[in-house]
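Here the complex is missing a single protein chain, while all its other protein chains stay put.
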Amino acid sequence: MTLLEVNDLHVTYAGDPAVEAVRGVSFTLEEGETLGIVGESGCGKTTLAQAVMGALPDNGEITGGEIIFDGQDITHLSNRQRREIRWERMSMISQSAMNSLDPVYRVKDQIREAIQEHRDVSDAEAYERSRELMELVGLDPDRVEDYPHQLSGGMRQRVIIAMSLALDPDLIIADEPTTALDVIIQEQILYRIKELQRELGNSMVMVTHDISVVAETCDSMVVMYGGELMEAGNVDEIFNNAHHPYTLGLQNAFPSVEGEKRDLTSIPGSPPDLSEPLEGCPFASRCPFAAPECEEKVPVREPVDGHRVRCHEPVPFEQIRDRSGEDETWLSQNKV
Amino acid sequence: MAITEQSLNWDYDGPIMEVAGLEKHFPQSTGIVHQLIGGDTKHVKAVDGVDMAIESGETMGLVGESGCGKSTLGEVLIGLQEPTGGSIKFLGTELSSMSDAQHKEFRRNVQMIFQDPYESLNPRFSVEQWIREPLEVHDIDNQDERIYEALERAELTPPENYIGEHPHELSGGERQRVSIARALVLEPKFIVADEPVSMLDVSVRASILNLLRKLVDELDMGALYISHDLSLIRQMCDRTSVMYLGKVVERGPTERLIKGPKHPYARALLDAVPVPNPEHNISEPQLEGEPPDPVDLPEGCNFRPRCPFAAEECFEEPGLDAYETADGEHAAACWRVETVDEM
Amino acid sequence: MGLKEFVTRRIIQIVVLYFAIATMLFFLFRAAPGDPLAAYIGTGFTQEQAAQIRATFGLDQPIHVQYWKYMTSLVTFNFGLSYITGDPVWGIIQDRIWNTLVLMGTSVILAYLIGVPFGAYLAWNRGTKRERFGVVFALISRSAPVFWTGLLGIWIFSFKLGWLPAGSMSQPGVTYSSKLAQFTSPSFLRHLILPALVQAFYFYSLPALLMRNSMLEVMNEDFVDFAELKGISDFSVMLKHAARNALLPIVTAFAVAAGFAVGGSVVLETVFAWPGLGREMVRAVIANDYPVAQATFLILAGLVLVANFLADLAYGYLDPRITYD
Amino acid sequence: MTDQPPDNPLQRRNFLKKTGAVGATVTLASFAGCAGDGGGGGDDTDTETVAGGGGDDTVQMEGFQVPSENVVPQSELDEAQAIPELTLIVNPPDAQPDDHETSMFVSEEIAKLGLDTTVETMTWPSQSSTVWDGTDWDMTFWQMVGRPSRLDPDEFSVQMGHSSFQQGYNYYFWEDEEYDEKVMAQREELDQAAREELIKECQQIFHDRGPSTFLMYPDKTIPWNSERWDGVVELNGMGAVNMLTFSNIEPTGDRTELNIAYDQELQALNPFDQSGEIDMIQHRMIWDRLAWPNESALPEPRLAEEFNWKDDTTLEVPIKEGHTFHDGEPVTAEDVKYSYNIHRDYSTYFSGPVEPVNEITVVDDHTVEFSFDYHFAPFPMAAMGRIAIIPKHKWTDIIENRMDVENPMLYQEEEPLGSGPMEFVHWRSSEEVRLERFDDHFDPIAYEARNSRIIPSVQTMLTQLENGTLDMLANYRGDKDVLRDRVDANDSLSMAATTTVGFKQISYNNDRPPFHIDGFRRAMNHRFDKETIVNDIYGGWGSIAPNTLVSSALESWHNDELERYEFSLQAAANELIEAGFVWDESDGMLYMPADNTEIDGDDKP
Partner (left out) sequence: MSDQNKTALDSESNVDALDTELSTWRERQADAWRRRLAFLKREPMGLAGILILLAIVLVAIFAPVIAPYEPTETDYGNSLAPPSAEHPLGTDSAGRDIFSQLVFGARPALQIGLLSAISVAFVGMNVGLVAGYYGGYVDDALMRLVDFAYGIPFTPFIIVLVALWEPSKWTIVGAIALLLWRQTARVVRSHVLNLKEKPFVKSARTVGASDRRIIYRHIAPNVLPLVFLYGSFAIAWAILTEAAISYLGFGDPTAVTWGQMLQSAQQSQALARDAWWWFTMPGIAIMLTVISAFLIGRGYEEQLNPELQEP
């Protein structure tokens, strides 16, 4: 059953100039499934997550499309209605989890606050629950008595995870949950998130720039670039059968400790300016395969069932896949 | 560059940078009253007896969790921090016994590239001023030419387009290239790169890594590349040292180390690196928890409390010679390498 | 480091500072031109009589002896005798210190009671016209010299409207059994209103502007966003998270405010004929009454230091991150 | 005739800068043909005879003429003759704006003679240390206030005129043998008329030699609520705040407490110390004196029954019987003796007046006898009117056991104890002093209490008087015009303006060239436009003073035959010419006579 459905979502940040950060993205998330949203900085992935959570910054606004959560259109809910959904049904582990705990309150009080805001439970019950949650995320329950500064970054991240699970929500949005952490802690956290999700059966949206994280933790994925969806589908499908030059470029730029060592490619150039309207493919200016038609509107194709690509495919994709593994392909483009 | 009588020994054919028993301990601040009543000062042992030698033209990787002392080691090597023990030899000359002129020459020949491209350039300097500064400091002639050359080397071409820019007008990748140009304008012989790409977008990482790699080769420099991510180390380094709590626990040729890590910590580190392969699902971490406070270190092997393979013998501190391959290239400070391999 | 050690350390520090300030003051006065006793001795004494009076004030002794006596006075509170009245200085101070503390305490508390919510209100209304007016208003009250607003207040509320007394501390002819009885009498409170309000009118702007800034900063913190994310109501977020954290720098500023309040007492008390330390100090300085001037200054400095110390403690109490090192 | 521009002298005048000779340099008018132009004299001045010179041989300076022999080229001038910049010291304008204004004005007028002058402001303490304790000053503004003791001209005449008081009240180093003789003679003169004559002769000498220039005897203005209070006595030379007022005054209605405002803190409630003007009345209400001045400012018995001069050097004083201190202990002759002896044993303000006393004897419980070394006529006023009678039983204990200071003048009783018409209740420093009626006094007062309020701001004082909080302002230092307007506008208020025995003067350092030359000082005296000063600057609140220490308020003592120095540049120049001063040909600056640049002790004309 579909838990979340995002249709042609547009998000704009007011300002001078206004920035349209998300430009018509659609995807669905099934119950119990994990969806990865990947892209580089400025691609709109965090905005997308915030829009779903209803946590856009003050100057951000949904300017088009709809978000349907569990059959309910939550695109334009009032604050009050939002609050009922938030945390209760949908929680978030944000990018800056390290700083998401209020420094002047003890951990138990912050967990309790989240619980009591939504449920009518006694202090004692809330306290018990907070200890349970701590154990759940692999922390010593006694540390609920600590202040945030007494915990390490990884521990704080776990506390945030504990909080996000406090009300057993249907959907957890994890926005770059491990960016600031080193690999060992990252692994611990990701593993814990996955385990808990598996146990509790929630759905999850994992926003990250790291395709290896997506590969290891997600069922399906959306690749974003310049506020638009480039490619989406089942993780296996995308990794093994990517069509989009950007997706391929990203995959080839990623180092791995597995297999034989290979040279990495890079994608020269920089992302498009999102304050300007763009007709065609946002990646066209950096794409070595770009053709004049890429300046025009690009439809989403579905080469394989459930696999969506936004690309004209100016050259046959087999060729794209082969050539995108070579650094020269990318470099040559710049030397027009 | 003119060589003066007092200059460093450029004919030295040993490792360009060689450290032995290097220590950097930070006294932990204690209260004045505490000191008055005669309490002993505790030390944070950021670097605690490191031996390492880096040859010209070679890139040494240094990998470890945050807080393991790898950045401190990097800063000590290039003289940003004074070591509290051990020796540092540059071109065979002991750093602490260098004359002023030699020290100045040392300064000119070791450089560093920092992690954060947004903070490693002075926001008030133009690219030209920023790259010119080292030349001014060392009073080197033909400055304009050298600046152009450095920019070209860093692949900021054409240089005219960049010299007038200020940092906020540049992208992250461009800034990192400016940092590289600044480091290179003095034509150094040794360079430390501390996570130079970790804050960059994936699509530009490779270009910076490749550039660094190329420059190390071309200029025949020695380099120390610091990272917590073995997949990046793998792209960059000939040899790699794994650091844990101020000590090097494993050292070896990078490929060999990645294919067959010996120290349990290196194994865990390698295992933790996510792999861009959907078949490879996340597995249970080999390591729980975080490294202990480097003030009160455990007895014996530092890693013992977290080590899944710890045994009785680990109460004795292992040196890097605890395990060594026949060719001496690959070594690990662990008593139980063979046992674990068999398991 | 524990709280105990922190407190001990701060106290040692304060004592050392205090003695340093006292030393500076001693030499400042000694280095000043003119004979301090001129005003006292001037009127037709013989040389011997003058010498006798000098001896009475201990001015015939060598400088290091004077210095030693002076420094011991900091501990014994035996600040010597007033050059003008011949009264023991400590007696003069004892009378006035409470008057100053009550006035300054009232005005600073008032200023915080008004200023903190006002600042929070401004932060909440960030970017609106109301906020802009509020800030300008706060800046205006910060720009007007206290003595000037004080005199305008007297002009309006005492001279023109006759609502409030124009100065001094109590109505004539009443004898009080104790200071406390005096401070709680209706007549005293009536006299307190105008000076306290005038001072508060100046001081509230500090916590108000600081609170606004601090709130705005805190509101940008991730934990505030996160609290909102948790579905907590705006008001709770403001109160429990934003305001609570924003208060921290305000507490530090309290010490600064108290310091300025103590220093500002010289002006306010003069305007309102308030029999406090500040006015006494002005009088003493004008009259070259060195012992009184020095002692009042030292007491004022002591109050500043104590205020700093209390703010430190309060900060540590409010911010769990402070571990007293 | 005048030597000013036709318009008001104070108009279009600049302040002199604090330092530097600004506006003081007098330029010579059309100096080129000195001899030729000189004959005509000033065009619009009534030609005044130039001393020692004919009309032909004069030089026209700016505003006055000088015989040509008194104008010399630079080359003939000796450096010693040069007159340095003359500094006039005055308090800052915020303290005494009119005094400052006057000083500025006078300084400019003096400069017109060819002098560099400047006004330096000093706060009172630094002024007193500079002038009183030092010799390094030229001119100073000075004022003395009226006090009861000063109702007898002796205090001022002797202390400010006699050469032995140099460094004391005679801070301007004046000496004149003849004056010294006469002023001491009046002390011993019993006959009032003869004493008056001597005092007047002294005034004449002082006037002629001009060691100091008196400006005015200021008025004392006291406003009070006349609707509520009857019986305020205006005392000549003192004003309405005096003992007679406070013993006579009666409430007209229900309010029987007198609230009276002072502008500064009481200094002490110590029977031996009454240095402050403010303390005076409190003092006399708490502690009785043997005598006090009556309405004609003559001493009248108070605690004493009478003054009985048994001979020239013996004074017998019986005191009132049955009178007690506030604690109920009787006031005895022993207490009187004890009280006076303290001033003989310790240095106090009254050690001077009791100096001639040889011995004090207790004749019986209620009689004391003072024997003197010489006849000392001012004793009743100067000592008996001032020395407080204190309870011996209390003070013996204090002095022997409790006093931690060396001089009882510095000891503050917790609860001052006397025998006066009022008892001490409380003293909240800087706030108020409260006294309540002592019912058993021999001259009981008609009101119950007196609250002396300390109110530094004149505006506040005035408002509180208007709104009825206060009944009287004891020392209103504000603008007198404002006060008059307010009193006129309020039916319940009255005010008295009384010329006092105090005065304002500008004194010269007689010990310092060129002030050591009489002619120079006299010339200075000609530079005071006292009408403008008193009427315009001081708003007419005072009487113009001829050059004498004895106020016109003291009618019988004041010498009204003294001729005022004419305000005239030429008259001033004439004095200088006569004394041999010369002017520099090139810039018109004044130089001292070549033979009189040093102080040689005697330079009488």
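Letters A, B, C and D mark the chains in the order given here, with residues in each chain numbered from 1 onward.
Here, a contact is a pair of C-beta atoms (placed from the backbone, for glycine too) under 8 Å apart; a residue touches a chain by one contact, two chains touch by 3 or more.
What you see is a predicted model, and the numbers here were worked out from it, not measured in a lab.
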Report summary line: Of B:Glu133, B:Glu149, B:Asp238 or B:Glu313, the residue touching the omitted chain is B:Glu133
Query raised in the report: If the hidden chain were put back, which of C:Leu164, C:Ile232, C:Leu247 or C:Val285 would touch it?
Result: C:Val285
Requested in this report: Tell me where the left-out chain touches chain C, residue by residue.
Outcome: 13-14, 17-18, 20-21, 24-25, 28-29, 31-33, 132, 135-136, 139-140, 142-148, 151-152, 154-155, 159, 206, 209-210, 213, 216-217, 249, 252-253, 256, 259-260, 262-264, 266-267, 270, 278, 281-282, 285-286, 293, 296-297, 300-301, 303-305, 308
Report summary line: The missing chain sits against chain D at residues 8, 10-15, 17-18, 92-95, 97, 100-101, 121, 123, 458-459, 462-463, 478-479, 482, 486, 536-537
**Report entry** chain B, residues in touch with the chain not shown (by the definition above)
**Finding:** 75, 78-80, 104, 107-108, 110-112, 114-116, 119-124, 133-134, 137-138, 158, 160-161, 164-165, 169-171, 174, 179, 182-183, 186
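By our rule, only the chains that are shown with their structure count from here on.
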Report task. State the pair with the higher C-beta contact count; candidates are A-C and A-B. Result -> A-B
Query - Centrality ranking, top chain (CA atoms only) - result: C
Query raised in the report: Distance from the CA centroid of chain A to that of chain B, rounded to the nearest Å?
Result: 32
Report task. Note the residues in chain D that touch 2 or more other chains, in rising order. Result -> none
**Report entry** Touch list for chain A against partner chain B, complex
**Finding:** 40-41, 138, 152, 154-155, 181-188, 190-191, 194, 209-213, 215-217, 235-236, 239-240, 249-251, 253-258, 261, 263-268, 270, 327
Report task. Provide the residue numbers of chain C that touch chain D in the complex, in ascending order. Result -> 33-35, 38-39, 41-46, 48-49, 52-53, 55-56, 81, 84-88, 91-92, 95-96, 154, 158-159, 162, 165-173, 175, 270-271, 273, 275, 279-280, 283, 286-288
Report task. In the complex, go through chain B and note every residue touching chain A. Result -> 65-66, 171, 201-207, 209-210, 228-232, 234-235, 255, 258, 268-285, 287-288, 290
